[in-house]
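One chain of protein is taken out of this complex; the other chains stay put.
Labels A and B are assigned to the chains in the order they are written; within every chain, residues are numbered from 1.
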Amino acid sequence: MKAMGNYWKWILPGVIILFLLLLPLWGSLYIMSIFIFIGLYGMAALGVGVLIGYAGQVNLGPNAFMLIGAYTSAILAVDYGISPWLGTLCGAILTGVIAYIIGRAILRLHGFILAVVTACVALVSYRLVCELEITRGVFGITRIPHYAIGGFVLNQEVHYYYLVLVVLAILYVVTSNLIKSRFGRGFMALNLFHGGSEVASEAVGLDVGKLKMQAFVVSAVYGSIGGSIYAHYVTCITPQPFDLWWGLVLMMMATIGGMRSVLGPLIGSGLYFGLKEIISLTGAIKMAGLETFVFGLIFVLFLIFMPLGVVQLPSMVRRRWGKKDVGTAS
Amino acid sequence: MSRQGDSPYLEFRNVSKAFGGLVAVNNVSFSLLKGEVLSIIGPNGAGKTTLLNLITGIWPLSKGEIWFKGQKMSGLPTYRICHLGISRTFQNLQLFTDLSVVQNVMVGCHTKAHSSLLEVMLRLGRARREEQELFDRAVEKLSLFGLEKKALAMPLSLPLRERKLIGVARALATEPELLLLDEPAAGLSVEEVRDFSQRILKLNEHGMTILFIEHRMEMVEGISTRVVVLNFGCKIAEGTFDEIQRNEDVVAVYLGGTQKEEA
Partner (left out) sequence: MGLEDRILQAIVAGLSSGSIYAVIGLMIYIVYNVTTVFDLSLGCYVMLGGMIAAVLYASGLALPLSITLAVVITVIMGAGVWLIFMRRSMETAPHLTQVLITVGIMVMITSAAQMVFGTGTKMLPHFADIAPIRISSYAVITPQAPWIWGSLVLMIVAISWLYNRSMLGKGLRAVRDQMLAARLMGIKPLNTMLFSYALAAALGAIIGSMMVPMTAVSFGISFKIVVYGLIAGIVGGITKMRGIIVAGLALGVLEQLAAGFISSNYAEAIAMSVFLVALLLRPTGLLGAKEVRAEAKI
């Protein structure tokens, strides 16, 4: 049985990776586009997972990061002819700076005040994007250029599919490194909701405020990248895909997938879009909001019964079958 | 137990702390010399833990000042105070329950790590080396208490005595000069208290200055250089254990508790 266990550890991920790599061979454009969206929102969800799952700081408006990233990159490309790659980088920097300011400013406040502040920031930035001329208001920006490498323009689904895959792979590695490092430990040490203690962390010399800010910045940059790639993929953006409700969806993705894991939020994103597809496939009543309702329901149920998310399933199953639980120590 | 210098190491100057109408610490002054082991005793609610919280900057002072190594310390944020060389344990331990034992202690070592966020995320050489160093230093601190074998265990799976030692190991990981212990002996058996006292004494012999709050008189008697007695937030006596044992005010406060031990 033990040999079987090791077997699974390598076979299953291997199969999934192979599946993902070969998807464009048999998948339709539509299927590829779904996966692209899963990936883009998944990036932002991953950022949410780092902030809420590891550092325990609630951000009620993670959509703002995607919003700023998307619009920065789009405006720079359309109005100033700046390369999309550079635009994406600028978006990430701008979002990071804003996150830095917010994080630094709110550093010693009670965690819940941070939550309300993030909600306000999200509301204000959404309003700004809807009203300002530079962002073309609710009608959005069109004719956003695609990415290009040298003369080669990324203008097809399959290009973006692999781009997203590559970016996700990089983010996965980078995030794993972060979590296993002293930053990850520091996040968990100050995470009140998972046995940490801000007071004890400070007493052993951790600058808790700075750590919170760092988690915030990481979260922001991930979201921004997702937003920027979105802009250059869809080539026209409105504020709507990055509104407050999407922000809450991001939180739900991270939670359902598993907040204390790097894959979790990505799985959560997959579940959301998968759910959307299932609902539209069953031709179910064209009720706007149905998938959000169902996802919200799943979210609440998970919180009650399986707070650590879908990734918790394997260990729960293992425990049921009597095998020793590996636990969460990294 | 060495005593050096004329200037006090840690100094309380007319310190008061009030929470709204409740005065927790009332005009307390005393000093601690380098290399001493000072214990603070007094009935529950006398303000002892508040004192510790004031030293470590968890609460701002209402009045007065706290000086450390000739520098005014009151008003600094807690983590800065830690960097100055003061570390503490908590009465309720406050271990990081979702981190393993060695990870708990490694958090204490973080003050010595300097690789940046970016370096860590990209796992560049310096970051990797530092991580290994942190691990080695943490294990070293654990081995001071014979706990290196339990490094990968989760704190909640260990008995109280070991968890307390992990708390001390974590505090020591910051390489402090002054160690504050908040009721370290609470909940331990007589044997365990003796063992713990010995370990603290050994730390002191190696140059650590110690300030601790206790109720367990055998520990206070066993290792203190001096004792400060608090009652209702006021300092009512100061001296060696023998001296305060004979102090009438102290005896009155404890209502004959010390008397019994003499007999």
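Couple of notes before you dig in:
To be clear about the criterion, a contact is a pair of C-beta atoms (placed from the backbone, for glycine too) under 8 Å apart; a residue touches a chain by one contact, two chains touch by 3 or more.
If you're wondering where the values come from, they're calculated on a predicted model, not measured in any experiment.
Check A:I34, A:V58 or A:L154 against the missing chain and you find that the one touching it is A:V58. Set against the missing chain, the residues A:L22, A:L303 or A:M316 yield one that touches it, A:L303. Within the set B:S16, B:N53, B:T111 or B:T209, the residue that contacts the chain not displayed is B:N53.
Screening A:L20, A:I34 or A:V116 for touch with the missing chain picks out A:V116. The residue from A:L248, A:I267 or A:V311 that touches the chain not shown here is A:L248.
What chain A contributes to its contact with the hidden chain is residues 52, 56, 58, 60, 105-110, 112-113, 115-117, 119-121, 123-124, 127-128, 131, 192-194, 197-199, 244-245, 248, 251-252, 255, 287-290, 292-293, 295-297, 299-300, 303-304, 307.
The rule we apply is simple: only the chains that are shown with their structure count from here on.
Separating the centre of chain A from that of chain B, both taken as means of CA atoms, is a distance of 42 Å. By the touch criterion given at the top, residues 174-175, 177-178, 181-183, 185-186, 188-189, 191, 194-197, 199-208, 214, 218, 327-330 of chain A touch chain B in their complex. Of all residues in chain B, those touching chain A in their complex are 56, 58, 77-79, 82-83, 87-88, 90, 94-100, 103, 106-108, 110-111, 113, 117, 120-123, 127, 130-131, 134, 152, 154, 170-171, 173-174.
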